[in-house]
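Part of the complex only, each chain left as placed.
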């Protein structure tokens, strides 16, 4: 099985690291290829960046999907995911929808913790509403770190995440936390160990759901039509 | 009051006609200016076209909104509308959301009748879901005419719309119909006269809601933040 | 266009002032006439007063609506509005439904701030539930002032409203506030300036929605039937 992951940013800085994170969750027989956009924003944290990448994601997906069994768009806003589902004749998966689809089996009150800007918050809330799952999500929370700063000090980032997850448990009695930014991929296990709250990795969720849909043979024509 | 209407297509063929339709619903003191994109698809009927216009809408809006009190994106899919609400510091209105906001005051069971392709159907359904109003919409229906063919034979288009509206009344007991494509703007009154079912014009709804929000002074910072 | 506004109280004390407020939001070509009931309560703040005015509103509307294009019932409880929609063959609008229909375009978390008694609160909550929009309204809040005392010290009233709006933002992260009493009409702009939270004027919302429905031609038979 071959999975294509599209990093919806205009640089390839994160491709190698993301490929490793995706592979760490993939089955041994799954091949993962991460590519990014030929041009585009450095990160997807503003409405403008979100808008900019949508057609680029469709374009890159259409030009590169041949030979792959499924396509993941590696951003928690799921940019272009629903529209791409109307184009490709194979599974298209976003980390937000995949995380939620696994989270509600493990729990009933879910908090999403994302990074930085309040713009991130409302764009995630719109996505959750679109999926019709807002009843299960008790809060979308942010930590005071931007996407581009995550890698500078991952220990601090984890501390923020732990703090926010514990607040979510105290205030809303959540039983599952989703890391609401693919830039946070790879940190879920550490957050879970420190909080004892189940923590979903968005990249891990995306690759496992992609493998599931491919294995189930849910393929052959666009998902939306 | 000055309203900017953006036609999210790559040609200006419809600008003049649309300006007349918008003006026919506007208050006398409202100025309406319709512009289109510097490049882009001929119509927004496919996922690819929908994706393509989203950043172009944001870009054109940012470059041209100065001097206007509100911005309307003239397509029933509301392409880029939510993201643009996070950018401009003035009202941004989509015809779909505006039509629904007026329709549910006049009725309780609403059918949306759109044109042509089934792609249009599911993209509208996604928009309705995002607005959280799917409970009030009993169906999204289509007539077998593409956007680009509407002007070729408007009498036939009206006949199709009348037929579909009457089916919606018979099958779902609807009390309001929304014309679910801005290409159908200007035909609502005729459909209503022939069916005796209240029929919402999407361009008319958008301009009246824009005027309302401006007059109410709901302006000064982005709607989403 | 001519709009009839019915003040559902048994005195005409407020008619002139309300007419000015309505006109301040109306289009220049719209004529507004405010009338009140031949008898009835001084204000609509109790269940008894609410019940009393319902048939009086229908009665006055039926006797006076000729020559008008739409009818507004000037009370945020929308008393008699749904039943009147089953009687008149023209648009009937309540300030509560109109405010909500515009508010959800400008925001996603809405707080309604009303006056005085807790009776007001639950009667508004019932109205919101009836409209099927309770998901969008995060709270109905009250300030410690009765309807009849609003005009005695509008500066204090504004201070209360500002305080409550800021609490709603802090506690529920609201992005829009609705003034939940037509006695508060005319104060929205000041509250918005002081809080930087979008604030909907209920009279302004009602007249703009009335103008919209008339201009769209949604007329000719009762809305409910």
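In order of appearance the chains are A, B and C, and numbering begins at 1 in each one.
The rule is short, and it goes like this: a residue touches a chain if its C-beta (ideal position, glycine included) is under 8 Å from a C-beta of that chain, and two chains touch if they have at least 3 such contacts.
Everything quoted here is computed from the prediction, not taken from an experiment.
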Give the total number of copies in the whole complex, keeping in mind that only 3 of the identical chains are shown in place.
-> 6
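The rule we apply is simple: only the chains that are shown with their structure count from here on.
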Relative orientation of copies subunit A and subunit C, as a Cα rotation angle in degrees, nearest 5 = 120
Return the chain label for which the distance between chain Cα mean and whole-protein Cα mean is smallest.
-> B
Can you give the whole-Å distance between the Cα centres of subunit B and subunit C?
-> 27
Just give me the whole-number Å value for how far the CA centre of subunit A lies from that of subunit C.
-> 43
Between subunit A and subunit B, what's the gap in Å when you average each chain's C-alpha atoms?
-> 31
Junction residues of subunit A - those touching two or more other chains | 122
Subunit C contact footprint on subunit B (complex, rising order) = 25, 27-29, 91, 93, 97-98, 101-102, 104-108, 131-132, 135-136, 175-176, 188-189, 192, 196, 198, 200-201, 204-205, 208-209, 211-213, 215-218, 220-221, 223-225
Subunit B to subunit A touching residues, read off their complex = 46-48, 50-52, 54-55, 57-58, 80, 82-87, 118-119, 122-123, 126, 129-130, 132, 224-225
